[in-house]
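A single protein chain has been removed from this complex, and every other one stays in its place.
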């Protein structure tokens, strides 16, 4: 089974970064697929938390929304949303939070608020939701996003949530002592922040991806690690489990 | 049934001051008896809340502690203690709170902390518990206490909870806009604060009680209203219901 | 004590032009039937607040009911953007609404503070986030013990909270379970409240001693509206109509199509249509 899509590679690479010891604050979309893939393969002990209040959930199909009944039905317990944000997120209990967005810069700052000016936007995006505090309260942040010049920009139109700020020690100077974005997993590569500058650097190219492809899909001059790995292709088991999950999800959401 | 004890008169008088519209924050002892007597007689719709978290409770026997299982078993629901103090007490949802204590002054300030100095007390009392915030957050406060020179003092050894402070507008000057103590119900009389000075004034003597008895049991020169009422004696029904309640309680607590 | 009313009466009695209203429900239990009744009764100049404005706020905005929205995430969950909201903000149709934008943590804490009778909520938030530049209702205070800077936002205290719940008993107490979001806080923070319920029962048999119950005396009006959350869902009654959420993206993409849909399904309909909308979703209701 050597055939796989870039999105599948992204999801599989994100899933591999998780372990049974993690407590994940899961967002809808790629993060949800990655976290549940990890749970169904190498990380059966992983704890998945959705901001709707569901703790230790194990959905059989992926939720369409952050609060599908499936999440509550399969959770260890479900708490109120104020409790979720106070005791569980702000309480420092989450090891990995997932973020993504419309725009990302080289330091992992994210924009999900507006394209254009805030008062008279070209596109009014949904806004931050949980992101501003997910970004600062989780032990570390994984970002999953497909690469494009529209999304990977030199300068954000709006800083919805803090990554490494202007780089270097800027994050800590905001009084934020969690690690921030430690991994950017795209459809083309895995990026990690430079230990000093905190600029995202490509550390692993997905199978068949070239440096030129990376440069063509990023709005700045990307840095590459001196020794880059090649991301191992999805295994047969990973692909089977992921495709099964998506097939069950599709059937469930269309079945209404 | 003309025979009744001063404690029974106190409990009955306190019960009569409550209505079906009240939401009461109930303490153990006389307040608990009074609130449940009201519920079992003229105020069946009254809502009783105990600080242990039980809301809308209807115990068949009086609890020995503020958190007896009986309170939870008969409650509409039971919430956590932080929620009780935040949403229900501080939220301004309580119409009547009950207080009592070791020492009381003429302005309804109460001491349940120490007799003597704070650092080297003669008697270390239990402390305030919920009282400091019950005193300021409830719509009004009823105080139930037996009169004695030891308890009704010229000056408190320690101000555990605010009544009318130094009188007049002092309570409002503390930034407290609830009514505070509106009624002091003792084994001998009913007292109400003077509208201007806020000093407790005897407005009704219990049957057979004389002014001299009041003066003998109070550590200051007590004020009497120009026209004092006589508290109506407990009715047969009130006494029957109260004694039944106490008998059931005694049987339950000794029965273990 | 809660009054049992029809939804029409409850909305007419409680919701007036210019009021601030929280229609809450976090994906689950969103009070669609009540929002439609507000639109039908033609209320205007509302300040609406909600953590996750989705279809009902797209509808309220598109129908011109809203003056200002306080929110933290405005999207069609799992589908995309809200097209009527965008049309208002980007093009001023039918008019440009005012936005007060927060994070989820801020909104959740602000409802909590409202329920707790506090003037503001204090939390660790907004560090390095640009909303602090555009929203003057985000301030910072200093912990008097550690010197740490903490975010503060005003408590949310709506004129009216509107929620949907599973059941009311004959006394007017209301029971919820599952994903309960900030609904309890919204009701306790509000001056008045309307609760629509799936059914009115004699008593809440077999529920936990710690069940999430709002006592009757904390609620203004209770109205039975079967299916009243559709296309949202009610745990144990019917599932989420995901297909409708997906379909909405198309309906809302065009002003004419939107108005036609609203005319047919809201303006010329009534709360009674909701029961039939969920008839096909019963087997997806979740069980426990």
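Observations, loosely collected:
Each chain carries a letter (A, B and C) given by its place in the written order, and its residues are counted from 1.
The working rule: a contact is a pair of C-beta atoms (placed from the backbone, for glycine too) under 8 Å apart; a residue touches a chain by one contact, two chains touch by 3 or more.
If you're wondering where the values come from, they're calculated on a predicted model, not measured in any experiment.
Note on the chain not shown: across the whole complex it touches A, B, C. Within the set C:25, C:75, C:117 or C:172, the residue that contacts the chain not displayed is C:117.
Contact with the chain not shown here comes from a single listed residue; of A:13, A:79 or A:156, that residue is A:79. Touch with the chain omitted from the figure is made, among A:40, A:55, A:96 or A:114, by A:55.
Although one chain is hidden here, its contacts on chain B can still be listed: residues 28-29, 51-54, 63-73, 78, 80-82, 84-86, 89-90, 109, 113, 118-133, 135-137, 158-162, 165, 171, 174-176, 253-256. Interface residues of chain C with the unshown chain, by the touch rule above, are 116-120, 122-124, 137, 139-146, 148, 150, 152, 154, 177-178, 180, 207-212, 235, 288.
The omitted chain makes contact with chain A at the following residues, 23, 45, 47, 55-56, 72-73, 75-79, 86-87, 90-93, 137.
In the analysis below, only the chains that are shown with their structure count from here on.
Seen from the Cα centre of chain C, the chain whose own Cα centre is farthest off is B.
Centroids of chain B and chain C (each the mean of its C-alpha atoms) stand 40 Å apart.
Centroids of chain A and chain C (each the mean of its C-alpha atoms) stand 28 Å apart.
Touching of two or more other chains is recorded for residues 112, 185 of chain C.
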